[in-house]
Every structure is written in structure tokens, then in C-alpha cells.
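Every protein chain but one is kept in place in this view of the complex.
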Amino acid sequence: MLTIVWKDNEKKWKQLIENLPTTYGVDFPIPEEIKPPFKAFVTMDGSNIDYAVYVKDILPKTEKPKLSRNTKGIQHVLLIEKVEEVKMHVNEIEPVGKKQGTKVQKILLINIEEEAPKIPVKFKGYDDFENAIIEILKNKKENLPESVIREIASRSKKFKLNKEDLEKVVEFTIQEYKKSSVDPHEAVGIVAAQSIGEPGTQLTLRTFHYAGVAEVNITKGLPRLIEIVDARTKPSTPTMEIYLEDDIKKDQEKVEILAKKLESTKVIDVADVEINVTEMTVTIVMDKEKMSKRRISKNQILEAIKKMKHQGTTLTEEGDSIIITLQDPSYKKLYLISEDIKNLLVSGIKGIERAIVKYEESIGEYKIYTQGSNLKSVLELEGVDHRKTYTNDIMEIYEVLGVEAARNAIIDESIKTLEEQGLSVDVRHLMLVADMMTFEGNVEAIGRHGIAGKKSSVLARAAFEITSKHLLQAGLLGESDELRGVAENIIVGQPITLGTGAVNLIYKYPEKKR
Amino acid sequence: MIGPEVQKRISSLRFALLSPDEVRKMSAVKVTTADTYDEDGFPLDRGLMDLHMGVIEPGLRCKTCNGKVDECPGHFGHIELAMPVIHVGFVKEIKDILEATCNSCGRIKLKDEELEIYRPVLEKSILNGEESLEALAMSKKIIDEAAQRSVCPHCGAEQYKITLDKPTTFRENGRKLSPKEIRERFERIPDKDLIFLGLNPNTARPEWMILTVLPVPPVNVRPTITLETGERSEDDLTHKLVDIIRINQRLRDSKDSGAPQLIIEDLWELLQYHITTYFDNQTSGLPPARHRSGRPLKTIVQRLKGKEGRFRSNLSGKRVNFSARTVISPEPFLSINEVGIPEEAARELTVPIPVTPFNIEKLREIVRRGPNPKGEKYLPGANYVIKQNEKGLKQRIMIMEKNAEDVANKLEVGWIVERQMMDGDVVLFNRQPSLHRMSMMAHRVRVMKNRTFRFNLAVCPPYNADFDGDEMNLHVLQSEEAKAEARILMAVQEHIRSPRFGGPIIGGVHDHITGLFLLTYKNPLFTKEQVLHILSYVNYDSLPKPVIVDGKEYYRGKDIFSLILPKDLNMEYKAKICDGTGCKECVFDKCPYDAYVMIKNGQLLTGTIDEKSIGAFKGVLLDRISRDYDSVTAAKFIDNFTRLSVGVISYMGFTTGIDDTDIPEETKIQVDEILNDAIESTKAYIDAYQKGILQSLPGKSPEETLEDNIMRVLSDAQKKAGEIASKHLGMENPSVIMARSGARASMLNLSQVAANIGQQAVRGRRINRGYIGRTLPHFKKGELGAYAHGYVRSSYKKGLTPLEYFFHAMGGREGLVDTAVRTSRSGYMQRRLINALEDLKVTENDGLVIDTTDNIIQFAYGEDIIDPTRSKQGKAVDYDAVFSKALGERFFLQIRGGK
Partner (left out) sequence: MKKVNIMEHELVPEHYLLSEEEEKELLDKLQVTKDSLPKIKRSDPAIKVLEKIYGPIKPGRVIKIVRKSQTSGKFIAYRVVVEE
């Protein structure tokens, strides 16, 4: 919601509050987009937003207001209904066209949430069968995971079970569940690493998949798994799967238009950029053919270049060319400007190189697959379903959707990579890896630059890290190794602290008979 | 009582710097001479091989501890350096401290108030010996800050810029700083400032980073090697030490005799070089010290680094005693828990058995046999006896023929007999690369003739072993605790299921599947004699019920199989031979192809047993038995069906030949037609493309579209041709039996032999590489046709033309290279995963997963506290089993469509 925040002084404001409702004259213009009734904000010191103001109407300046901010230069008269105290910091609002955190000097146009965002609840409630099962469990003082309860319930429904049978089923299920639990002290980390590493030898190295009709190239197999586990900032083939909003997802034409809008076009794709050193100019010669193929108009190029503010330059148009002349001659600047212009985005979203529309039979709607990824911009686009749109760039997911989403993405991507090649690995192992990688709140790599390098044991790092010298140094400066992990105990030659090594047997002497 | 004493655990290790005083205190001798041995070959006094530092030659005794070669651990010596020298490993720290401290008063160049804020965190971590990341980052910040001050806030002296000339020369404002000066500066730094610099004042004073005394490693760390020619060759480290001592001596002499400053400085630099390369011969910026032969020396850092270094090659992994390695061969009649060991190996490998009143007689008998008992049957003897002698020390007596009787009689309780292997001993069996925990499992020994290790074929998948020359390793467990842990935790039968995906990994392979297929497909009939022969391979309680056909008594295959099933088992599922394509609607137990398996109360009523039932990875019957019953039952089941299938197939016979892939003439003509059509389509596409009228696929260029279309057309043709050929290959055909039952090969392989091989591909595309504009000179430039880019029209049976053969080799080569590169890349990934995750374990309360510092990684393992090994393909509960147990027949009726 677009609205304004203005700076006022304490005395005037107290007066206003005491005289509500009232008319109030303001000496600044109110943008046309803001129509009454609206809620505006007021700050006293420019840094903290102190009051919310409910404006019922804007009256022309001819009306004489009862109170005013400034007696001179009244532009509008506001009919103020209510004033509320709020506690907000200027950092928390989004000024339009300015940086966040800009102090309010007189008036600032801002974008503010209508109301606090809601956290959508993603779990359905329980139906009768499920509730019945929960009852039975409560009586037996046992617990089962939710997925098990739901599965039993749905099957029981199919069989139309009565209460007695349901109890039997639940009883057997509890037994099965307990039989399958994991043992305490189990070395789950090693098992997980082995279970993921062993099928690695069966993953192809070949990254190219027999590219069928209208597909984008995606890295698959072992190289992809290594990318995920190394937390690479950009995958080698970033790609997005874009779902559309309900109103256009079945309309091929509309989807195609959207797809075309996404494909990014740089200046270099539709024009030639030449440097003339003697005259200190950068000439952009527009290529009509390329422009028409990508449906770019001359104006778009012009606008884009104009938006780029370079100091000390003048812009002239000459037919199909645009010439930029430098005031102060500087080779370096000339080169920089020409490079900037070449890469300047004319249309589309930065990072998206290609967008292909595909009809997905299983769900009966169209989807867009892209080569290149820019999650933030795409999610904000009209027509894009921001609930389901997906990218395979895990770092982007972390930056835009948060660490929990990144964790889920790591699990999904690695399972997908393995299953594509026909290898099944239990999710739990990948969950463990994902949880390890996201423990610190961001996404860390598995290797020596990430988790392995942060281990607390000197010996463990020395054995793994190639430059043992490097780590001995840190150790020599006073570090002690508590020998709590696996690698260091092996080096020292004693049983490890996992599995059987975590447990001690105590012999209980038989009681002496008196 | 001899034997393992109460073991103490090392609780922690502390690292620190050595001060010059400590070096002198721990030294056994001050080394002054650069020579090693004198003319007689005796180590020189005060030389580098002085006997105070240890002994390497048998016969000599150490002068410090009076021990012999195997007793003396070696002792350090020391060298007094004429002038202080920088320790190359600490160069970075020295630079940081120089920059951060004042050059005259020695204090940190930050005011006290500024330092106070950091004090609590730094004290907590550094003084306790836990170098937390926070503390490290803090001290780095402090150093950076302090380095920027150009005036000391405490004494006001002016500071200058410190630069480092790699690798060890420091300059202040251009002027060279000698190590002596640096040392003096460091001595001025007060203890209380040290934690801010990241040093712990209890273990590391900065001036100790400049060496004044060099410790000399004991003699057994750098032993002299006597070559075959009789010459003595010194170790690399000794060579380096010789250089150091020589230069040190010259430097001392020059200093004493008042030589010019330049010469002294030169010698000093040379000394610095020698000491630097003594520590690390691969320091960047320095030429490595070399042998006369040109080979660079291997000094201290080189000994520790890398895959062949101390850590990875001698500490994290070692060579061990009581191990064996040989070629493996199959033995279907061993239980899956057993391993067959050659007699020669069994006689060498021993198990230590303590003598107790309960076994002393038995052991006497064994000792009496000596190390080489004669006789046809293998009987274990003993190789050594360990006793405590009069002085209370352990004494090892070797048993030989002549003293065997004597030793046996003298045997007392409390001694230890090292007896040879016998049937039933527990050993660890392993195949490298050990990628998962099933690569090393515990087996029971069966001593056998001949020189290979033998085991049941069903155990091949977890080891990933085949019998084309693979070798495997064996380890004999020495302690009771180890034997107990192995038997209970590592036994093969505990690992029937894999943690990777919650399904069986030990199961039927190849002939097992074929054999059971032959036994159960369409219920063949056997005479009583045949049945008895087949069942002789298995333990059975009683014969199945016979049926009367044409007045004679016969026994049915399915009933024979049912003998090895548990009596309360109830299951229904589709077998592998049901390919789901033939039938419009499944008729379940009335299936004409005998593809619906129905087991009621342990009786196989309908269906064929094949890969879907008992195969490794996919066998559902195997899966259910291993989940519902204990591991002993499951192991016995596997033992039984492997023997049964081998019995059946040996009796019924099974062979294959090229005639398995014969197809009648009309079919061949049909196949030809299909392939011709495909070639025509290809030509049409090429034509359209060349005329520019080819319709592009969305988002693709015309070239890409052309390629896609051609590949699709040819691939469809291959499939169709395969289908047609398969129609004429029926179930009486052994190759088809193997393919359809899942034993080996697939229908694709068969269709490639019978009908058409198909398009060869490199990198997912048609063959393109070769000559300019064409693949081979047999084609014109720009030729786009099918045959010119790797389409092989022939079948393996017909034979490939030379061009086809060439392209096929190209396609095949890609696969081989892929495999070769893959193993190393995936190995590295596995290593990193293991290193990162190895310390995680599940706690006792509520399945929390923690690491070494008690951080909670997961609040519940896998979010449901289920062991993947025990899960059913990842699901916590086997719902089918639960419902079938609770509802009985009702459940199966419902599945079959509710009647």
C-alpha cells in the first residue's frame, strides 16, 4: 500500500491529538496515487515512526483548516479522524525510490504492508478415523508419527474397518514401529556418508542427457551431486521451473507471452557497440533484424541506456545509432562504459537466458522452464505462482526463502539426482547431510572450507586436511584435543566413542552371603 | 595372570611450543660433530648417531636406557645454534606479532580500555585450550587493528612497516631484521598481552618461535640403511642435520675468530636455509635441497603430509598382523555366514586362547600336535605358547616338533596358547574398496583344501565381488571382546538388509533365480527319485504331498519350494515375468502366465519364483522374511534356497546357445521393413532440413531439431524391431528365461542380438567427431545420413560391417572411460562426506542426533527415529504386512478387487 510519512513537531502534534477529529493543513504535496481515506504516518525525529494517522478526506487548500503544520504554503487540508501510537523504525519501511533507512526530512513516499503477513498453516486437521487412532494411541500411552497415522487411517477407510479391527491394526503397527527404531549410539553419520558415497560409483559422470524435444540442459549425475554437497554459489546449469497463476496456467498464449517477457536481452544481443578512441565516443549501432526477432523496440534500448547514469557523458541520437561522448578523455572510463553498455539489460529478467513453455499432462497446465535463474525477480512477477515456482540454485533459495527452504531444497535436489539414475537412497541419510550443512544458519560446504574444516579436533583436521602443517600451527598455540570424535581416537589407537565404544560394561559382584 | 591389563584411556592431548630450556632438559646428548660413524662402523661420540640417542643395530645397547634394539624407544639430542634462526612454520605468526606490538616497549599497540572488551571471551577460550572460532576471529581483528597504529599508545615510540621477503626474511622499513633482534623484541612482550595476540601464555611464548636450540630426532626416526652392496646410506633427515651442523660450526668459528660482518651474515642466511628446508623442503620461494642424484630430500613436513604421509598412511590406517589375502572362488554349499579358508592359511593364522581349568586338557592335546599335525583330516595345532617367566616378564615359546610334547605337559593355567584356526572361529572378511559397512563382515571359518577363499554366492552383492580374479582380505580377531562384537554385530546375517534403501542386499543372483524359475514355473512334476535327489541338498523335515497323474505318484515343484518357507507366511504379489503389457486386466491367481504369486500359510499356491521374490535388491519375499523373522531364520532361508536352486539346476540342466536368438524368416523380413522405413524417414528429415523447410521445435535451432528427430525415429525403430523379434522368443528359450526372470540380461540385449543394435551415441548425440565435416573418409563432407553418424543396422548375430564396428567401439569406449574417471571422483566425495559426518551419533533420549561438541544436529533421527536398515524401502512400517496380519484373507480379497 502506497502512503506517506511526514515529519512534524511535538507541540503541534499534541495539539492535534487533543482536538480530534479536526482539519489539518499540510505544506507538502500529496501524491495523486494516494486517495482518501488512507492511513499515513508521522515521525517526530525522522528516525522513529511514532504515529499512524487516519485521514478521512483531502480538502482543497481553500478550506481553512483549524490547525496546520506550517501556517504558510498550505497545499492540502486533511480531515483527520484518528491518531494511533505505533512503534516502528525507519529501517522497517520501504521508501519508494530511495534507500531503506533514509531518514524522513519532511515527507517520504513509502510502501507499507496493509496488515501483518500471515503464516499459512500447511497441515490439514484430522478426520474421524485419524482421531480414533489418536484416541487408541493415547489409551495405550504410545506414539506414532503423523504419516503413519494418516496412512493407516486412509487404508482403514478403504477396508471400512470397525473399532475392534482398528485396534488390532494399531497394535500391530506399534509393534512394527518399535521393531524398526534406530538404536542409541548408532553411528548414523558414517552410515549416511557411506550410503550416499557408495552409489556415487554408479552415477554417471556424463552430464548430457539425450536432449529430447524442447528441454534445457541440466547437469545430472555425479557432477550435480558434488555441486550440491559443495554448496557452490551458482550451479553449472541453473534452471527454474515456473508455475503460473490460476488465471493463466491453462492459456497457452498468455503463458507464451510471459515466457518471452522473461528472456533477458542485453544490448549486445541487439546492437553493436563500438569504441572510437580518437573522438572518445561509444557508438551503439542497433541491429534491426535482431531487434525484431526478440521484439525489442528502439525506445527500449534508448530508455535502458538513459537509465544508466554515467557522469561526464552526453548522449546523442543519430538515426539508428546512439552516441555517447565522454567529456574528460579517459581510456579506462571509455572501456568501462562500453563494457557496461554491452551487458546492459534491455528487457527480460537478469539471469534468465531462455524460457521454454511446456504442457504438463499430468496436471493439465502449462509450465515455463528456464535456462538461468533469478528467483527473487521471477517470484515477484505478475502471473507467476509464487507458492510453487522452483529453482535448482540452492544458494538463491537460501537468500530468498530462508535456511529451512534451502534445507528442503538440498534434500529434494539430491534425491532427484540419485533417483534419475535409478539409485534409491533413503531420505534419512540426505536429511542428515542437509541438517549438517544448514546447522549454522547458512549453507556450508562439506569439505575443508566448510564443515570438515571447522571440527574442533586438531588431529582430525590434520588427518583430513592436506596441509597438516597449517593445523599443527593452530594446535601448537595452545589448543588441546579432547579426543571425542572418531578420527582422533583412531590415530591415538583407542576405541571410538560411538557404538560399542560409547558404552561400558559394569560387573556386579554377587552379594556376599553372610 | 598374563593377558590384557586394565586399559586406561587417553582423555585429551595438549599441544604446545617447546622452549629452549625444555629442549635442553629432554636431550640425552649435545651433538657437536657432523660425522656419523667412525672407521670401524661404530657410531661416533657426540656425532649424529651417538648411542645416547638410541640403537638401530642389533647387538648394541642404548647408552641412556640400556635397552636393546626392540626395547629402546629412542631419545632426543640437541644442537646449540651459534645464532638464533626463524622457524619457518611460524613465519605468519611472527609477522603478525611484529606488526601488532611496539618495537621498543613490547606492548600491544592498543590502549588497555580497547583491549578490555575482548578479554572475557579470549580468556575463556584460549586459557582453557579451546580455540573457538570466535576467539580466533577476535584476535585476528585485534592484530589487524594494532598493526595499523603507527605510534605506540603506551610509550609513544614510532613504529615502522614490517615486510616479509619470502620465505623467512623480515624487513622493517627496508632494513633487515635479524632473528636475534626479533627474539629480543618478543622477549619484551608481557604475558598478559599474549591472549590478545591469540597465544596462550602457559604454552607458547613468542620468543620460542625463534630457535636457539634445535632438537635432534632420535636415531630410530632416521635410521641408516645398509644397501645390498654393503654400503651404508644415511636417511634424508640425517643428511640435512649434517649440513646444519657443518654450517653451524663454521658460523661459530667465524664469529669467534672475528670474521667480517658480511661473511657472518652469509653463513647465518645459509644456516637459516638449511634449517628451513630441514623442516619443510617444499617451502614456496626456496629451491628444495637435493641429493647428489637430483632427487629432492624428504624432510619433516613431507613425511607427514598427503596420502602417503604419517597421518593418512600410518595413523588413520595401518598394516596389521593376523591377516591374509588371496583369490576368491564360489562355494554354493557354504552357509552365507561361513567362509572357506585354505589349510595353509589356517596354520599360519592363530587365535590366542587363555588356559583355564576348563580347557586345559583340550589345549594340551592341541599343543601336543605341534605346528604341523599330519593326517588327512585337518586338525588345528599350536604355534606359540606365552607364559610368564621367573622375572615376571612375558616369554614367547615357539612350538616345534621336538618340544611340542614337552611344552604340552608343562602347560599351566594362566598361560596363553596361540592355536591355529579351526572351524567356527570368527574372522572379518573384506573386499576393497570398502565403500560401505557391508564390505567387511564377520564370517565363521571352515577350513578347506585348496588355496582360495570361498563363500556363498548370495553374499557377492554387498562385497561387490565377482570371481574373475578378485582378491579379498581376512582378519583374525584376537580378543574375546572383539570376537563377541563381531559375532553379534558384524555377522553376515545381520546385514541381509542394506541401510542405503531398506531392502535386502544379500539374495539370489544369476543361477539361483534361474534354478528356482525352473522349479516353480508352471509347476513341473518330479518323480520320487528326482525329489529325493534335489532335496538332498537341503535340510527338510518331510516330503511334500504327492499328486497322482496317470496313475503314478509325482511331486510338484511349487510344493518342493514350499518346504523352505516359514509356516505362517501369507503374501501375494506379481512376479517379474509379469510384464503388465500383455493383459488388459489382471486375473490374479488365474494368470495364464503363472505370474501371480500367492503364498498362504507357507505354501506356494500359484506364481513363479524369480527375481521379484528372492533376488538381491528387489526380492519381496526375501524382504518380508528378513523383516518379520529373526536373522537366523532369514539366513537359513537364503542358505536353503541357494542350495535348492543349485540342486535343481544341476539336475535339470540348463544351457544356452546362439540358436536361442533364431527368428523365423518372415520375422526377419518384418524387421527389415521397419528398419527400412526408419531410414526413409531419416532421409526425409534431412531433405527437409537441407531445403530449409524443416519445422523447428520450440526453442531449438533447425540443426538441433533435425538431430532430435533422427535419433527419435531410429530409437523407435529399434524398439519396434525388438518387440517383433521378442514375440517369437518364448519361455522355452533359455536366454529368454534368463532375461524375463531377471537372472541376467534383458530383452533389450536379446533384441540387439536377434534384430538390430541401434544408434551409437557419444555425449548423448550421434557420432560426430572424426575428419573435417565427416566422421570417416568413407563419407562425403556434410553427409548427414543415419549410417554416416553411427547408426548400426545389423544385429550382433548378423555381424557388424567395419564402419558399424568402428562406431560401436567409439560408443563403447565412452562408457569405459566414464567408469574409470568416476571411481576416483566419487571416492573423493565419499571421503569428504565421511570426514564431515563421522562423529554424529544418536543419543539415548528420544533419538536426538549430536556431534562431538553436543550440538543438536537433528531433534529426532530422520524425523521419525527409524533405522533405514529396518524400514521397508524407507517407510517406517510395512503396511501390507500389518493389514494382512490383522485382517487375514480379507486383505488379499480387497487387493484382488473385493469379491
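Note that the chains are named A and B in the order they appear, and that numbering of residues resets to 1 at the start of each chain.
Following the convention adopted for this analysis, a residue touches a chain if its C-beta (ideal position, glycine included) is under 8 Å from a C-beta of that chain, and two chains touch if they have at least 3 such contacts.
None of these values were measured; they are calculated from a predicted model.
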Given A:R150, A:K358 or A:K416, the one touching the chain that is not displayed: A:R150
Residues in chain B touching the chain absent from view: 845, 848, 850, 853-857, 859-860, 862-864, 866, 874, 876
Sites on chain A contacted by the missing partner chain, in the whole complex: 87, 89, 92, 113, 116-123, 145-150, 379-382, 386-390, 397, 399-405, 408-409, 411, 427-428, 431, 435, 438-442
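Just so it is clear, only the chains that are shown with their structure count from here on.
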Whole-Å gap separating chain A and chain B, where each centre is the average of the chain's CA atoms: 38
Residues on chain B engaged by chain A in the complex (per definition of touch): 7, 9-17, 89-90, 93, 126, 129-131, 133, 136, 198-200, 202-204, 280, 301, 304-306, 309, 311-312, 315-316, 435-437, 485, 489, 498-502, 697-700, 704, 708, 711-712, 761, 763-765, 814, 818, 821-823, 825-827, 829-844, 847, 849, 852-853, 855, 857-858, 861-868, 870-871, 873-874, 876-879, 881-883, 885-887, 890-891, 894
Chain A - residues contacting chain B, complex: 145, 147-148, 151-152, 155, 158-159, 161, 165, 168-169, 172-173, 176-177, 179-201, 203-206, 208-214, 222, 225-226, 229, 354, 356-357, 424-429, 431-433, 435-436, 439, 446-448, 450-452, 454-460, 462-464, 466-469, 472-487, 490-492, 494, 497-500, 502
